[in-house]
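Below is one structure; the comments refer to it alone.
All protein chains but one are shown in place.
Labels for the chains are A and B, by order of writing; each one numbers its residues from 1.
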Amino acid sequence: MTHPATPQFTLDDLAERLGAHLVGDGSRWIRGLATLKDAGPDQVAFVANRSYLKDLASSRAGAVLLHPEHAAACPGARLELPNPYLGYAHLSQLFDPILARREGGVHPSAVVAEDVALGARVEIGANAVIEAGVELGDDVRVGAGSFIGAGSRLGAGSLLHPNVTVCHGVTIGERAILHSGCVIGGDGFGFAHDGSRWHKIAQLGGVVMGDDVEVGSCSSIDRGALDDTVIGNDVKIDSQVQIAHNVRIGDHTALAGCVGIAGSTRVGRNCMLGGGVGLSGHLTICDGVQVTGMSLVTNSIHEPGVYSSGTGAMPNAQWRKNAVRFKQLDELARRLTRLEKRSQEG
Amino acid sequence: MTHPATPQFTLDDLAERLGAHLVGDGSRWIRGLATLKDAGPDQVAFVANRSYLKDLASSRAGAVLLHPEHAAACPGARLELPNPYLGYAHLSQLFDPILARREGGVHPSAVVAEDVALGARVEIGANAVIEAGVELGDDVRVGAGSFIGAGSRLGAGSLLHPNVTVCHGVTIGERAILHSGCVIGGDGFGFAHDGSRWHKIAQLGGVVMGDDVEVGSCSSIDRGALDDTVIGNDVKIDSQVQIAHNVRIGDHTALAGCVGIAGSTRVGRNCMLGGGVGLSGHLTICDGVQVTGMSLVTNSIHEPGVYSSGTGAMPNAQWRKNAVRFKQLDELARRLTRLEKRSQEG
Partner (left out) sequence: MTHPATPQFTLDDLAERLGAHLVGDGSRWIRGLATLKDAGPDQVAFVANRSYLKDLASSRAGAVLLHPEHAAACPGARLELPNPYLGYAHLSQLFDPILARREGGVHPSAVVAEDVALGARVEIGANAVIEAGVELGDDVRVGAGSFIGAGSRLGAGSLLHPNVTVCHGVTIGERAILHSGCVIGGDGFGFAHDGSRWHKIAQLGGVVMGDDVEVGSCSSIDRGALDDTVIGNDVKIDSQVQIAHNVRIGDHTALAGCVGIAGSTRVGRNCMLGGGVGLSGHLTICDGVQVTGMSLVTNSIHEPGVYSSGTGAMPNAQWRKNAVRFKQLDELARRLTRLEKRSQEG
């Protein structure tokens, strides 16, 4: 729980780690990343698209990460890479104080059941609670105040930020990143009605997550009713997302903030759901589907492509008039049809 | 905090607990539930509707829960019940390792104020915090890391999963189930504006919840401004739901994930709100109303029935054309009317 030191690297070291071609003084120390405008001599900036080229001349950056074809526009030191945005991603990870931090060991205030299986170099933060039968792979880090329920397993290199809840019987792959406030494996929403009241259907399935999954702050992934809820490999889930029981999400799919997916829906691989998108239950969304923000999907989608619903905001006075007409839309269409008939007859 | 043992029962025992008519070997041990397709000889499956009858012949299930009228289609052991889905609900509860688990006692790391009133067999998990004046009924279980604020009361048999927050002055009935990350009794959103800035209106009401209420992961129920926020009996609330101050929800109503209800709105009994539904403030929704997913309700509803708004997703290119037209809708309607007049005159 020490204050994380700011990582620093020489340009030579960075070039080697990125596999980049360095032009400039390799002994310069770099202590961070910044935009072209803000970067100082101990920071690296990057040019991910052409529109920023105009800022190159005036940048004070210690080096600039860019595509070789933009090298001529860069008066100072540069790191040339075919995909500078990807290079920026790799570089950013080196400078993250939390990703880089290694505290080591189990904090004395943590409550860890006797039979928990701890891999090498596992860290468990203050006041965390780990129940019986849990297995934590090598280099797993569990943040302060986090909870891992009985029998759950976390793959090597996984990182739980503080105040994360992983319920019992959950299996998480390697290199997961779970952000504060998220809950993995709470009960799905299942009840039988007897004609007058509800009876709980206990949720006996678990949650199974592949490798390289990230889950944002305050998101919830519910456990399955009988079978598991399944999250594929390299699935990226933003904050405030709700994934209901028995949903299955394919590899490499990304869900933006506030997405809600109802029970038993299957989302394919390489999909992208925009912020606030809602999927009804029991749908199948094929691979390669993108849905724009706040759209409602009530039917399965069988063709890759971009899908949308809703209408954008407009001044309230204009909106009121149009929204009223929406309620008359079927009638308007029928009136139009009648008029067309009359016109053809006339 | 032991690893929960898998519960097991003989078929005779299950038949008696369900009040079902058993046909088959009553001494067989059953260790779980599964679908007809997946169930093995030590698991029970169920047929809740006719469409699954075709799977009966090939099922390896140790017994099948079904309606007596489907008995002939079942070659193996069976548990006959008039409402097999309800039977499944009851059966599932028997096999839930968390519902069945009894640890007993107050974990030494929990911080419990001296004057807390503990019923019989109360369990308090590791690192939980219980403030002064709290009353916990018999068999209440408080999960690890959960917090219960001063003067709050939990009825007998209530279960708080790990990392739940119940603020001060909250009253919860019997057999509540609160999932991880939910917050009961945070401040409602109230401010007075002085012409230039906001002044907080302290939220002096509480939250009062009836019996048999369930609240999902990461949901929030805000405390009232002066009076209480009131949740009736047998109300079921899914994950990521927001209930604002002074809302009142009638008995047996169910709210799916991501529902948001604004301040002072009253929802009747036996209502069902689909995922992502939003209700404006100060509305009255009568008993027996269903609202489909992601609908926006801005007016009170006085007749039972199903209500909807919004439009479903379509291919983006098609949607763009239609969404643009929505902004012209009032104008289109006026043009249609003019044309009709001209046609009648002509």
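The rule we apply is simple: a contact is a pair of C-beta atoms (placed from the backbone, for glycine too) under 8 Å apart; a residue touches a chain by one contact, two chains touch by 3 or more.
Please read all numbers here as calculations on a predicted model, not as lab measurements.
Novice: Could you tell me which of A:Ala254, A:Val267 or A:Leu283 touches the chain that is not displayed?
Specialist: Checking the options A:Ala254, A:Val267 or A:Leu283, the one contacting the hidden chain is A:Ala254.
Novice: Can you tell me which of A:Ala57, A:Ala117 or A:Leu329 touches the chain that was removed from the display?
Specialist: A:Leu329
Novice: Among B:Asn163, B:Asn233 or B:Asn270, exactly one should touch the missing chain; which is it?
Specialist: B:Asn163
Novice: Tell me, which residues in chain A touch the chain that this view leaves out?
Specialist: 1-4, 32-35, 38, 83, 85-86, 88-90, 92-93, 95-99, 107, 109, 125-127, 143-145, 161-163, 177, 179-181, 212, 214, 216-218, 234, 236, 238-240, 252, 254, 256-258, 275-276, 293-294, 310-316, 319-320, 323, 326-330, 332-333, 336, 339-340, 343, 346
Novice: Residue by residue, what part of chain B touches the chain that was omitted?
Specialist: 109, 111, 113, 115, 127, 129, 131-133, 145, 147, 149-151, 163, 165, 167-169, 181-183, 186-187, 189-192, 194, 196-204, 218-220, 222, 225-227, 240, 242, 244, 258, 260, 262, 278, 280, 291-292, 295-299, 301, 303, 305-312, 314, 318, 321-322, 324-326, 328-329, 332, 335-336, 339, 342-343, 346
Methods note: only the chains that are shown with their structure count from here on.
Novice: Can you compute the centre-to-centre distance for chain A and chain B, using the mean CA position of each chain? Integer Å is fine.
Specialist: Those two chain centres are 25 Å apart.
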